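A single protein chain has been omitted; all remaining protein chains appear in their positions.
When the chains are written out, they are named A, B and C in that same order, and each has its own residue count from 1.
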Amino acid sequence: MSHQATGAEIDAVVERVEEIGLKAELSRGEERTVIGVIGGNAYAYRDAFSHLGGIQEIVPITKPFKLASREFRRADTVVDVGGVKIGNDEVVVMAGPCSVEGEEMLLETARHVAAQGAKILRGGAFKPRTSPYSFQGLGEAALKMMAEARSETGLKVVTEVVSPGDVALVAQYADILQLGTRNMQNYALLQEAGRAGKPVLLKRGMSSTIEEWLLAAEYILSQGNRDVILCERGIRTFETATRFTLDINAVPVLKHATSLPVIVDPSHAAGRAEFVPSIALAAVAAGADGLLVEVHPNPAEALSDGAQSLTPPAFERLMRDVGRVAAAVGRPAL
Amino acid sequence: MSHQATGAEIDAVVERVEEIGLKAELSRGEERTVIGVIGGNAYAYRDAFSHLGGIQEIVPITKPFKLASREFRRADTVVDVGGVKIGNDEVVVMAGPCSVEGEEMLLETARHVAAQGAKILRGGAFKPRTSPYSFQGLGEAALKMMAEARSETGLKVVTEVVSPGDVALVAQYADILQLGTRNMQNYALLQEAGRAGKPVLLKRGMSSTIEEWLLAAEYILSQGNRDVILCERGIRTFETATRFTLDINAVPVLKHATSLPVIVDPSHAAGRAEFVPSIALAAVAAGADGLLVEVHPNPAEALSDGAQSLTPPAFERLMRDVGRVAAAVGRPAL
Amino acid sequence: MSHQATGAEIDAVVERVEEIGLKAELSRGEERTVIGVIGGNAYAYRDAFSHLGGIQEIVPITKPFKLASREFRRADTVVDVGGVKIGNDEVVVMAGPCSVEGEEMLLETARHVAAQGAKILRGGAFKPRTSPYSFQGLGEAALKMMAEARSETGLKVVTEVVSPGDVALVAQYADILQLGTRNMQNYALLQEAGRAGKPVLLKRGMSSTIEEWLLAAEYILSQGNRDVILCERGIRTFETATRFTLDINAVPVLKHATSLPVIVDPSHAAGRAEFVPSIALAAVAAGADGLLVEVHPNPAEALSDGAQSLTPPAFERLMRDVGRVAAAVGRPAL
Partner (left out) sequence: MSHQATGAEIDAVVERVEEIGLKAELSRGEERTVIGVIGGNAYAYRDAFSHLGGIQEIVPITKPFKLASREFRRADTVVDVGGVKIGNDEVVVMAGPCSVEGEEMLLETARHVAAQGAKILRGGAFKPRTSPYSFQGLGEAALKMMAEARSETGLKVVTEVVSPGDVALVAQYADILQLGTRNMQNYALLQEAGRAGKPVLLKRGMSSTIEEWLLAAEYILSQGNRDVILCERGIRTFETATRFTLDINAVPVLKHATSLPVIVDPSHAAGRAEFVPSIALAAVAAGADGLLVEVHPNPAEALSDGAQSLTPPAFERLMRDVGRVAAAVGRPAL
């Protein structure tokens, strides 16, 4: 429907769809309403709507995900996070510790990654852990520390939210809400995050197909939030030499299928710091719009995921190499 | 700790653990408190606790899941659902439609499955669907219909809950709370369900290892709820001839690893009704304590998962065959 | 073509196929020749052949595997191994050591499994091992020992062949040629085995789909050998609690898709002896035509796969239980 379409016009279209015997699915976005029409030969009936007002365009969409599809929105979606643009030419690096363990270590890391060109600070306040006996994060205290680090360094902040009940709290502090791999199909959480008025970074479920991932994004988009960033972080396969298998193919596949920005988390995919730089550079060469990298001032003492965290000097080398590869594929230097 | 241990005795043990430099993890169950002690050679320090009161036993547990382990509880856990015992000798069948679509169809199905020997009625009120545009269930209306079907048939009721915020509502109507495959690592939901005072049927994540599954059970058990039923429902593999691959190995593996009852859902694993009976019989022969089967009065018209639902006559034949195979492996006839 | 079709009649049909612009694929079996006709609407041209002689029937086959399909041969294929019938009502058990390690141990095992009702002796002479440094089998010496064990016990003999160059040698001693999981797509070997005039037991590739498996069977069948036995032995998945994941679904799927007999190897699927009986019983309940089980007089000393071999007493218990479950699903007692 056009941006100016009235409620009555929308109702009229829905009524017509149902008269024909097709099914109408309304997606009311902030900017406009999309009416999905589902049924065998739905597109064949397009002339049956020619007399109705408020229709901007009738587009045939055969994919199960609609709002996320390239067919629906041809131009790249650029997510603007307080001036940091994701999905644009620049390769945006988000870096920081797996968990926020304390003020000191967070600030030290934030200063370092900002100095190297990172634009966004990552850090876990609420951690979904496989075992109930593992460290689950510092919660709101960690959120406050991240907000302070933002004040000092100018970095934007991305952090995970794991429960619908925490969305409002996390949205108060974070610039981007991260939804993790175990929650990719936590629909209550997706919808709550979709309504929070903040960009959402949606990690791929570790065993989810790309289609399921885009359908999960659709849950957020259908709440009227168009600022979704997809993050490939490795899938579960039979291989045990690495923690997960980074699906590098996903980068070009997504660039064809959707307008949403695509970033890559090489740290979880590799599980070992020594493999992270190669994978990160591969992601940039493949066309990723950004990276999400774990950095820890002292990985050996990290409370979680130490083995995969880069040391500050390793991060410095990585950023230099990322700049070179980004330039080689036609993206401006960081 | 013994059942009579006081709060002071518990505190004293925890303090001693920390003095030694180990880590203490408290699991306060309804019946008793377990103090997990974690650290390199924790068991070597067992004499350091000999002077403290309230300790019933010191057991070395090397598995990451503790309360769920056979080492922790040797005897089979029998979950008593208002007189229907799961984990006992009898093979318990739970049957019904994928989604509750209306009062009529639910009652018709309930009467039929009860007449054939099923003890528990399954039916979806809240459906987690891959697409935001698919039918998501009738919600509380469906819960009321299930309660009515219980009144009429005497069947107990199991139904899924998908959001922490709905746990209290669902627990009001259901005899067993079902946690689905997409929510196996939704920790907020696991914990909320663990506190609801109802048995929990925990489906395996479609790409979760058995160890991760038992750790998810541990989230529930650590809330003091020992009535957890594990349900194998097929895992994601490269094979596309069936919807999922039933991991039949999981039945004996779980019987060795945990005291919890194990049931099998052949309907989701197969994805096609014609394959369901063979898989169901295999599950019983392998030692499963029960089955969760989809039955629909008219599968061709089902709003979800019609292809995998048994017709009433097919269910009748299955129940006869289940009785024979159960007897062959030494379980009383249904 | 009919059994009496002449070479000239066959040529005439092929010529006609090509005239029409379709592609003809000849499968010359011992009993008869099948002419596959490939092309867009091939079946629509069936009348174009009405004037030609020697044609028995024109059947539309849409599956990529033709000779293996149920559409091509509706009745179950029963493989007759010197009087032992596989694919008939009886559940046929093949048992013996992973590797033939010596005359004594082989004879001892053979006598035991024969006494318990096994009909076929399994044993490895040529072993395909992941490492070049592992024990690779005793070769022809082992084949001779198996032939001796056959003379003494009356058991038939199944053993693996791993190279096209060894097919003639192995066929001299064995009653059934086994093709292993690593060789399922070794097409030179499949074709050579297809020409050897002996039944072939084709194990599923550990990462092959059911369709690829049936296409591998097609390589054997297309050599004119219709005696192919399919053996499910577990597939590779992300689960590490067992060596492989037995795909129990494959049993009913194959029973629908093909006329060929289907047996199950629970030993490789489980990888641990304690899990083997449950899985074996599951296979029988699901409708398998037989089992392939590893038995070793002293598993702890086995040169290969000791952890998954049953002891003689465990095998005795298994055979008793197999008899019960087989009876429960309507198959005659062993």
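Assume a residue touches a chain if its C-beta (ideal position, glycine included) is under 8 Å from a C-beta of that chain, and two chains touch if they have at least 3 such contacts.
Predicted model, so just to flag it, every value in this text is computed and none were measured.
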Contacting the left-out chain in the complete assembly, out of A:Ala115, A:Ala141 or A:Val329: A:Val329
Contact residue for the chain not shown (choose from A:Asn88, A:Thr237 or A:Thr311): A:Thr237
Touch with the omitted chain, as defined above, among A:Asp11, A:Glu104, A:Glu152 or A:Glu274: A:Glu274
Options A:Glu71, A:Glu148 or A:Asp321, residue touching the unrepresented chain: A:Asp321
Residue numbers in chain B that touch the chain omitted from display: 207, 236-238, 240
Chain A residues touching the omitted chain (full complex): 207, 209-211, 234-235, 237-242, 245-253, 255-256, 269-270, 274-275, 277-279, 281-287, 321, 324-325, 327-329
Residue ranges of chain C at the interface with the undisplayed chain: 25, 36, 38, 64-66, 128-133, 162-165, 182-183, 185-189, 206-207, 212, 215, 218-219, 222, 236
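FYI, only the chains that are shown with their structure count from here on.
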Pair of chains ranked first by number of touching C-beta pairs: B-C
Chain located farthest away, centre of chain A as origin (C-alpha): C
Intercentroid distance (Cα basis), chain C paired with chain A, Å: 48
Multi-partner residues of chain A (each touching 2 or more other chains): 207, 236
